[in-house]
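Moving on, here comes chain A:
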Amino acid sequence: MSTSIPKLQILTANRLADGAVVYFTAAGTWTTEIGRSVVAREEKAASALLARGQRDAGAAIVVAPYLIAAVEGGAGPRAASLREQIRAAGPSQPVADAVATAVGLAYP
Partner candidate 1 sequence: MPLLKNGALVDDPWRRLADDDPLPGTDAVIVTLARWRADRALAGRRGPLGLALKNGDAVPPLAGEIQRFELVALEFPKFTDGRAYSQARLLRERLGFAGELRATGQVLPDQLLFMQRCGFDAFEIANGAPLEAWRKAIASFSVFYQPTGDGREAVNSRRRVLGSRI
Partner candidate 2 sequence: MYRYDELDRTFVAERVAQFRDQVRRRLSGDLTEDEFRPLRLMNGLYLQLHAYMLRVAIPYGTLSSRQLHMLAQIARRYDRGFGHFTTRQNIQFNWIKLQEAPDILADLAAVEMHALQTSGNCIRNVTADHWAGAAPDEIEDPRIWAEIIRQWSTLHPEFSFLPRKFKIAVAGAPTDRAAVKVHDIGLRMHRNEAGEAGFEVIVGGGLGRTPMIGKTIRDFLPKRHLLSYLEAILRVYNALGRRDNLFKSRIKILVHEIGAAEIARRVEEEWAEIRGGALELPIETIAGIAAQFAAPAFAPQPQSVLEIDALRFGEPGFARWLKANVAAHRERGYAIVTLSLKPEGAPPGDASAAQMDAVADLADAMSFGEIRVSHEQNLILPHVPRTALPALWRALAALNLATPNAGTITDIICCPGLDYCSLANARSIPVSQRLTRRFADLARVHDIGDLKIKMSGCINACGHHHVGHIGLLGVDKNGEEFYQITLGGSAESDASLGTILGPAVSSEAVVDAVETLVETYLAERRQGERFLDTYRRVGAAPFKERLYAAA
């Protein structure tokens, strides 16, 4: 007998004013730490989460809220897809890679 594996989802968006990638928490706030986001374990909860996000979008707090698949881990939820992992952690080459191509320059 097949049991459907619960689809874990978290809500993400960008903060309107500064564009930071943010995740919705159980406290109803937005955090930049994906590990602190609240996880919806079934569709009804996920829809409710999305509705909260859309409300905050209407209130000019965030922009473009959407649900993403999550997996749970020791340090809290993580993004399931590569795209959202990169979105959470930053580009796969450290920013320093780009800046480091200049060598020992004296500009402030």
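For anyone wondering why these and not others, all candidates are chains of the complex that A comes from, given by their letters.
To be clear about the criterion, contacts are C-beta pairs under 8 Å (C-beta built on N, C-alpha and C of every residue); 3 or more make two chains touch, one makes a residue touch a chain; residues count from 1.
What you see is a predicted model; the values in this text were computed from it and never measured.
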Complex partner of chain A (touching, any copy) among 1 or 2: 2
Complex interface listing, chain A residues touching candidate 2: 14, 16-21, 57-60, 63-64, 81-83, 86-87, 90-93, 95, 97-105, 107
